[in-house]
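Before we start, here is the structure in question, set down as structure tokens.
With one protein chain held back, the other chains of the complex are shown just where they sit.
Showing chain A:
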Amino acid sequence: MTYDQGTIWFIIIGLGLGTFLIRFSFLGIIGDRELPKWFLRHLNFVAVAVMPGLIAPLVVWPAATNGVLDTPRMLAALAAFGFGIWRKSVIAAVLAGFIVLYAALYLFG
């Protein structure tokens, strides 16, 4: 990393300010104005449309293996996903993911 101190602070403050404006966008600007029906219908799917897409590349091309598909990590992801759907519990999914990850790393790694 070869940035000078000023640039590093510029990035941190810029990211902080920009992120706040994104979060404040609708809550601050639109307020309690009536939103169209079609819009609300799509909002229902926001989280479930963003988060799987955010993770998928990290599972298929993990950074730790320089982007090579890795059995333990793939199994751990599937375990977390399966348990999360089956038990409808975040904590069960996290535990299943880590147990399978460590077990598979021990067995295959």
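Simple rule for what comes next: a contact is a pair of C-beta atoms (placed from the backbone, for glycine too) under 8 Å apart; a residue touches a chain by one contact, two chains touch by 3 or more; residues count from 1.
We adopt the following convention: contacts and distances are computed from a predicted model.
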Of the candidate names "Autoinducer 2 import system permease protein LsrC", "RNA polymerase sigma-70 factor, ECF subfamily", "Molybdopterin oxidoreductase" or "Branched-chain amino acid transporter AzlC", which one corresponds to the UniProt protein name of the undepicted chain? "Branched-chain amino acid transporter AzlC"
May I ask you to list the residues on chain A that touch the chain which is not drawn? 1-3, 7-20, 22-28, 30-33, 35, 38-64, 72-73, 76-77, 80-85, 88-91, 93-95, 97-98, 101-102, 105
